[in-house]
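I'd like to ask you about the structure that follows.
Heads up, one of the protein chains got dropped from this complex, but the rest are sitting where they should.
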């Protein structure tokens, strides 16, 4: 990777599942010796955003809590601390000026940002990027998400970003992430497979219906996507809403995070060293206020 | 201007002063037949952000309320409605995919955005861009501004953007914009002239002191700049704060607005067609909520 | 106009349409040589409030953006800056101690207030007056409005007045303002004509239904009216709600603005000279806070 | 009292002290057989507001908790319930269309309003009126008050009116209300006596200093007065602030409440029958929201 | 009562009805010479919480406003001031370290707390305790209440406690408190009688339905109970929600208040002497803020 490139990014997945996991899905768990372009989820949507970027795709750290995707607060905590050493190592190489944290629930985002700032590396995450951009585009956003506990975890994320007052609702699309014990529930993976085969998917239909309901009833004026497992739905939601007469932005996490990292590098800005201080070498305010 | 360029921007000043105006300053009123690079305020700071942009610099509409810079609510209203026809004309040419509104108080921003959306053109403004970016970098921001009524106008702008809860304070640097009746007050222009001659300026010193006070006492963790008349202070404030031990972002309006316009084009997003609807052809929510 | 009268008001419409406009309606565009009592919209409702007032009715400034009523943010900006010189002229005559800005969306209100304060003239507007009074009467208000883009413009007005948290909803009555391109939509004018002929109107029925829904479902406890095109509905809404068992205030813009202007004159108060300062002759706070 | 008068008001003091009380002051405890004009506190300030009003001044109910002015939450509760029967009786006479509750802390205001609404009588109070009007005049208000526990009681009143976010501060003027146990503290009564003798008072000086500090440091842009014991300071504060270069409204409780009662009668409005319902004969919303 | 007991509580009802009142119910009005365990409402639910407490049950002060339960703001004010002397007397005996105010709407709570603090006695109330505990258990709570005006009074209570932003809704169970004029409405007493006879009650069914609706639609995640007349429903609501698949806390006022009083005594804490000061012997802040 040449030092001259303007954007030198490392993309780090939230976790990696064992290839043999029965819960494995396209989201994660792809063979790590494939080219990065083939490992990148929803590559056709995302690669255009990486055209002027020198980038690498980290394999992700093997999940320690089990072999299914993160969903509970507990699982997110494990994924966060498993990812942070990789963030630190990447920063220490000096090769990157931006780290894009993949994964809708952005485990370890605030911590990674603290680490990145020490090394002059910009760090962005998928909720952070979508949510802030959404507030620039309309009054309130609705988050479309998988079905279940992830919705409540994601609300915590929104509170952490101090954007609760701009959230109209979190609505789910009726499909679950794969997980021991919910094998009988409707599975998102099956829908994704249909999409790949070019078939119509009920998940996409429901996503449009839920987005429509959010716009009609909840006060949403922008749509964002929660779990990265639903990011592939972006073009379908855009199309479906347009057909129903709505002209609203539909954000997606990877692209939003890549674009925001570029912006910060362009402006030579990073997180505030007061907000994200990590030692005691700088100034302190007389008191910290909210 | 070739259609192929990714970013095709028109920069539109908030107003233009007659060249002969005694209140004329570098901010505005430069001969309109000069090359755009010479007409652009703080060009050395801003041109790097325009390198990959095909851009033009509108001369600005001649101020109708007088021959001094806008400062009161009344003057901003006149500047806003004088600028909007130029926004519309620019959109109708089809030449641009982004319009960057120059001017700290961004007269006509919401209206220009409504117009831009109808034509698929992204519109950004200097307060909008800085304020939103600031909330991504730290807990609260302080706005450094010229001294006087502009501070109160600017507060209205922050309220309009629904970001009042993230504003620590608006502090002024002790210098006025030129204006009939305040000729005896300390003038910002004189300071700017000193800076150009490479001399130390008291304005820059005070700006650092005020930023320091905001960080120490007000809860600010990011610094933004209010009136475009103080944008030239950005590098001085950055340097001064670093010397005092603060590592915080200092935003500037033109660069922030250019970068944000690029981001929106990269992500193919624009303002929500619900929030900024301009006719009755689309869907309406059952009721509008706050 | 004698100097002795306690209240000396000028009422200024938001704009004037050419008499020949096909979009012309009772709202505006009446022949300007008629007596003021005949030019005043909804005169029978409003004249009682002017009994102890020496008043004049400005013809309004001819609309510059077209020959239809204001509705978009752009059109409101033009109306605002067209009206301000008339406000200033009126203040400079010294004849008035109050200016009542007619028009639901109150274009130019903050600016007019700034001007008025310089001359010791009280200025009130139709949204400002209704919204503030509503918060004195109950927990939340719902705004009944025409259908379409005006609803979103009006939300901005509420945000500007910092009263978003007291707004339950903005609901529309299913009728549009006349406008090129929406001739096929249900027109408010037709309903108004029916009302004048003493016929029942569907607009009034829907208004009652929407107010009822707001009280039953949205948390509204007071009803206000948005666009001045719906002000004539006030008595019908009051009556309809009473028949349905609701005892709630229904505010109207002209009367609220006239009454509030009287109150300010009675108390010898006007807008704060800090909030609405227009030059640098007075004191400044150390910093401006939100 | 003729039925024809437009405004027929009863003014009810918050309480009455025995004439012989050593804590007696001009505020209360004046002989009840004096003409109302002589019993009315700060009559020269207030009488002009009553010129077009047919009014009576209730003697106030004898304080049950002791013979000193109300100050604690406990004392305010006793004053509230002692005043309410008088409110009810007055409403039942049918003589009045407005009841003006005297007393800065407005004991029994919400309850009196509930009673008044049942009888079609408008009820206003001194905090309610000042605080709401203040939000119409500037961004934030500071309350100037006596020194001590009353400041905290008054904060509760502001919270009750849901206006905490518009309050910059409650500042005291360094003088106490008379009360057993604080005889050694500086007494407001002595200051008031000096004022009556035409002497300069330290209380007025401090009031101006505190108002100045509030404007300079706290973000206040309007001044209101807390305990009715400080209402007499209004003209001195206005004058003092003007001399210091501030042009801001200074509200006073009696006049604000009288003017607001007139406005409500002019507009034929009263509190919402949903918010202040007192029985179950009307409609109920599906659920009550905040 | 021995001084050694850790918890020495007096429970004080909000009021007492004459035994002969036709509006009398189990809530109040039981013969005052019965043992305290028989006079205590819902004793079987509450006695376990009093096992390690030395407690007495005050008979309550006879209602002065009539012979029916409190419901309007006016009635609550009378109940408050009638209860306070009993609070004071109890404090002055030195026998108690905790006073538990019975009654959902907690008349006189803030005042009683002020009194208690002077004597080192902890005071808790039924709304205060439930509402604060609810915010520790989930994001928002819904209050289930009797039907009618009490719902609006209770909203005021929530505002007073500054917890409005955590309240999803106040929903009623379709039954009224007994009251002159609403004898024809469905009465809560009848339901309570059925419950005592071991019969199924419609009130319990509706309570479950309303709680279910609050969880499904309003954003409630915890259930609390409003008027003490509905406290007996707690076990039925818990059971009903569990059967419908909801695992959420259902709070009850008496038990919550007793438990919270114990906690405060355990921690040797009481209300802040700044917030609840009752004289001028202590320190004052420079200014009171919100």
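Residue numbering begins at 1 within each chain, and the chains themselves are lettered A, B, C, D and E in the order written.
Keep in mind that, in the parts below, a residue touches a chain if its C-beta (ideal position, glycine included) is under 8 Å from a C-beta of that chain, and two chains touch if they have at least 3 such contacts.
In this text, all values refer to a predicted model and were calculated from it rather than measured experimentally.
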| item | value |
| --- | --- |
| Chains in view that touch the one left out, judged over the entire complex | A, E |
| Which of A:90, A:167 or A:225 contacts the chain that the document leaves out | A:167 |
| Which of A:5, A:32, A:62 or A:288 contacts the chain that the document leaves out | A:288 |
| Full-complex contact with the absent chain, from E:145, E:191 or E:221 | E:221 |
| Positions on chain E contacted by the hidden chain, ascending | 49, 128, 132-133, 135-140, 162, 166, 168, 215-217, 219, 221-222, 244-249, 251, 255-256, 259-260, 262-263, 266-267, 269-277, 281-283, 285-286, 288-290 |
| In chain A, positions touching the absent partner | 72-74, 76-78, 80-82, 84, 88, 108, 110-111, 114-115, 147-149, 151-152, 154-156, 158-160, 162, 164-165, 167, 169-172, 176, 179, 181-182, 185, 214, 218, 274-281, 284, 287-290 |
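Quick note on the criterion: only the chains that are shown with their structure count from here on.
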| item | value |
| --- | --- |
| Shared interface partners, meaning chains that touch chain C and chain E | D |
| Per Cα centroids, the chain farthest from chain B | E |
| Inter-chain centre distance, chain D versus chain E - centres from mean C-alpha coordinates, in Å | 31 |
| Inter-centroid spacing, chain D versus chain B (mean Cα positions, whole Å) | 46 |
| CA centroid of chain B to CA centroid of chain E, Å | 55 |
| Touching two or more other chains - residues of chain B | 155, 162, 274-277, 281, 288-290 |
| Graph class of chain-chain contacts, one of line, ring, star, complete, other | line |
| Every chain pair in contact, whichever chains are involved | A-B, B-C, C-D, D-E |
